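One protein chain omitted, others in place.
Going by the order they are written in, the chains are A and B; count residues from 1 in each one.
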Amino acid sequence: MTIDRTTISGTDGRAHASRVPARRKPITPGRVARAMFLYAGMVIALVVVVAPFSWLVISSVADKADLLTKPLEWIPAHISFGRFVDLTVGSSADETAQGFRAAIMNSMLIASATTAVGMVVGTLAAYAFARLRFPGRSWMILAFMATTMLPPIALILPLFQIMKALGLTDTPLALIIIYSSFVTPYVVWLMRGYIETIPRELDDAGRVDGCSRLGVLWRVIIPVATPGLLSTALLAFLLAWDEFLYALVITQSNASKTLPVALNDFIGRYGVDFGRLATGGVIAAIPPVLIAFAFQRHIVAGLTAGSVKG
Amino acid sequence: MTAGTLDRPRQRRSKPWPETWVAAAFVAPAALVILLVVVVPLVRAAWMSLFDIELTSPGVEPFVGLRNYVTQLTSADFWDSVSKALFFTGVTTALELSLGLGLAMLMDQPMRFRWLLRSIVILPWALPTIVNALMWRWIDNGTYGSLNALLAQTGVIHDYVPWLSQDSTAMWMVVLADVWKMTPFCAILILAGLQGIDRELFEAARVDGAGSRQIFRRIIVPLLTPIILVVLVLRTMEAFKVFDIIWIMTGGGPANATQTVAIYAYRTAYQSYDFGQGAALGYLIAIFIMLLAAVYLKLLRRTGA
Partner (left out) sequence: MTNRYGARGGLRIRAGVVLMAAAFAAAGCSGSSATPSAAQPSAAAPASASAAAPASAAAPSAAGEAITLHVLLMKQAAYSDTDVAAMTAAFNVDHPNITIVPEFVAYDALHDKIVTAQAGGGGVYDLILVDTPWPAEMVKAGIITDITDKIPAEFSTGVFDAAWTAAKYNGKIYGVPWINDTKFFFYNEKMLNNAGITAAPKTWDEVEAAAKAVKAKGEVKYPIISSWKQAEAVICEWTQIAAAMGGSEFVDAQGKPLFNQGGGLAALKFMKKLIDEGLVDPASLSSTEDDVNTAMSTGQYAMTLNWTYGLSVMNDPKASKVAGQIKVAPSPGEGSVTTSGVNGGMSLAVTTTSKHPAEALQYALFLASEKSQEMDVANALPMWKASFDNADVTKNNPTLFAAAKIQFSGLVARPVVPYYTKLSNALQAAIQEALLGKKTPEQALNDVAAQLPSFQQ
């Protein structure tokens, strides 16, 4: 392909030549120092990320009394996975646990559907804002974004009234509709940003090859923008996964309660069942982490695909 | 059809149309999804902000024009909460973006176990805010908190510190909890942006004698600017509206030290049944966010030019 060569014209040959020996560069003190610097950075990042979370894991398997020693003993004396059992496969008489299980399913459905709707309509619009020229282009994207600037507290009452009038309170559909409308502007903004980093020449090449606009988006842009697409999808999923206030007001029963509402139920009037809440939190973090694990190779996809060339 | 005199006027007439129509077709679904749900509440909230709607006096809802806005704009508590929100927004976005950028650069380096970092790093972001906030409440506790235990056992402090009870430290602990949770968000979005940069540019620059720092400044930063700007605006919006994490950790205390404007709005409006004031506060918050976004755009244009 010729287009991208123009962007690095003249250096191509040298770049190519320098890469082959680069792979087998001899081990020099400078390279060792650089590697040590990088791995040290990775270890620090991992520790900072994992340390508070591991406290949560400790709290989820420990008796509360064992967390109260001073000086603190980091490994609790009694370790039990009873809370995990209770919350996942425990007896159906435990209504809070029952609600938690229902909430995981509801949240999966709501967050997945929201992500699907938001990504499809948002990416289409983002492409138009990034590539097409049309009247109202600049103010329309600002207007989209402006809809998310009001705090939920100002919108919750009218939204509740609408959902009640439509007979949708206490249904997952109500939350899917609400979340989709709040996630879409984010998708539009982010995807426009990612698409703008892709050289326009690629589109033109696609057009020359006879693709329609939709064809260009599907065959050219989306494969190149995969890392951005997946990151944005993760954002959409997590926004819906974590939203609390709308869910609190719209849901009434296990038919639609989402995870944050179910977790909030672990908080009593004066008491927080911290061990159980920690357990619920650990379980609630698993699906997104699995998704990230599945995604992380594809976040590199653009990179590896790019370096395949040559 | 082949080119010719016949073709030219046709092209002139129809050329602007296809693109506009295509654009309309592309944008319409998003516009429908956004506007169908949001427009009614937005308009209704704007309308409500012009009335004195107190639930405790049902049936009496006089039109008051802009009085709700004036009441708030002349209230010392309102401005105090705005300054708290600005502080929170400034510190968290600065930390989250710079740490996120660093983390993204790190995750972009070819090295072993990178997959581990890339998967694990979203843990804080994946943790529901309620759990995150209560976890940090426990960690920061002045009697049995694990932060105190860690600092005392490593000899950094001698006496346990009541982190959330002092007006000098409470805000910083809330900032810490938010930065821990949302830095991965910035890192992952920026990492995705990095993938769009042509790697051969780096090689070329390196061959031309550029160091890592120069590559970062001359190539990475300019090419990443659109994404960084979007992430910056998103974080600013969310940070200025921050509610859940502070409400659970401190409730706005001690002595209003962490009472940001959304908490103030919840207290004065929702808890006190005053929906006219609540709607006005909502719009004031939105206006502040728009002003901040405008400032970014302006600064960016200046540095860009």
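Quick note on the criterion: a contact is a pair of C-beta atoms (placed from the backbone, for glycine too) under 8 Å apart; a residue touches a chain by one contact, two chains touch by 3 or more.
Since this is a predicted model, take the numbers as computed values, not measurements.
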Touching the absent chain when the full complex is considered, from A:60, A:148, A:181 or A:264: A:264
Candidate in contact with the missing chain, chosen from A:116, A:146 or A:289: A:116
Among B:47, B:202 or B:273, the residue in touch with the chain that has been omitted: B:273
Selected residue (touches chain absent from view) among A:27, A:75 or A:93: A:93
Absent chain, residues of chain A that touch it: 1, 4, 63-65, 68-70, 93, 95-96, 98, 109, 112-113, 115-116, 120, 156-157, 160-161, 164, 167, 169-173, 176, 202, 205-206, 209, 218, 220, 222-224, 226, 248-249, 252-256, 261, 264-272, 298, 301-302, 304-306, 308-309
Interface residues of chain B (partner: the chain not displayed): 55-58, 141-144, 159, 162, 164-167, 170, 250-256, 259, 267-268, 270-273, 275
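Everything below uses one rule, namely that only the chains that are shown with their structure count from here on.
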Interfacial residue positions of chain B with respect to chain A in the complex: 19-20, 22-24, 26-27, 29-38, 40-42, 44-45, 102-103, 106, 108-109, 111, 113-132, 134-136, 138-139, 144, 146, 149, 152-153, 180, 184-185, 188-189, 191-193, 195-201, 203-204, 206-208, 223-224, 226-227, 229-230, 233-234, 237, 241, 243-244, 262, 265-266, 269-270, 275, 278-279, 281-283, 285-286, 289-290, 293
Chain B contact footprint on chain A (complex, rising order): 4, 7-8, 11-12, 14-15, 18-19, 35, 38-39, 41-42, 45-46, 48-50, 52-53, 55-56, 59, 67-68, 70-72, 117-118, 120-122, 124-125, 127-129, 132-135, 137, 140, 144-155, 157-159, 162, 177-178, 180-182, 184-186, 188-190, 192-194, 196-198, 213, 224-225, 227-228, 230-232, 234-235, 238, 241-242, 244-245, 259-260, 263-264, 267, 272, 274, 277-278, 280-281, 284-285, 287-289, 292-293, 296-297, 299-303, 306-307
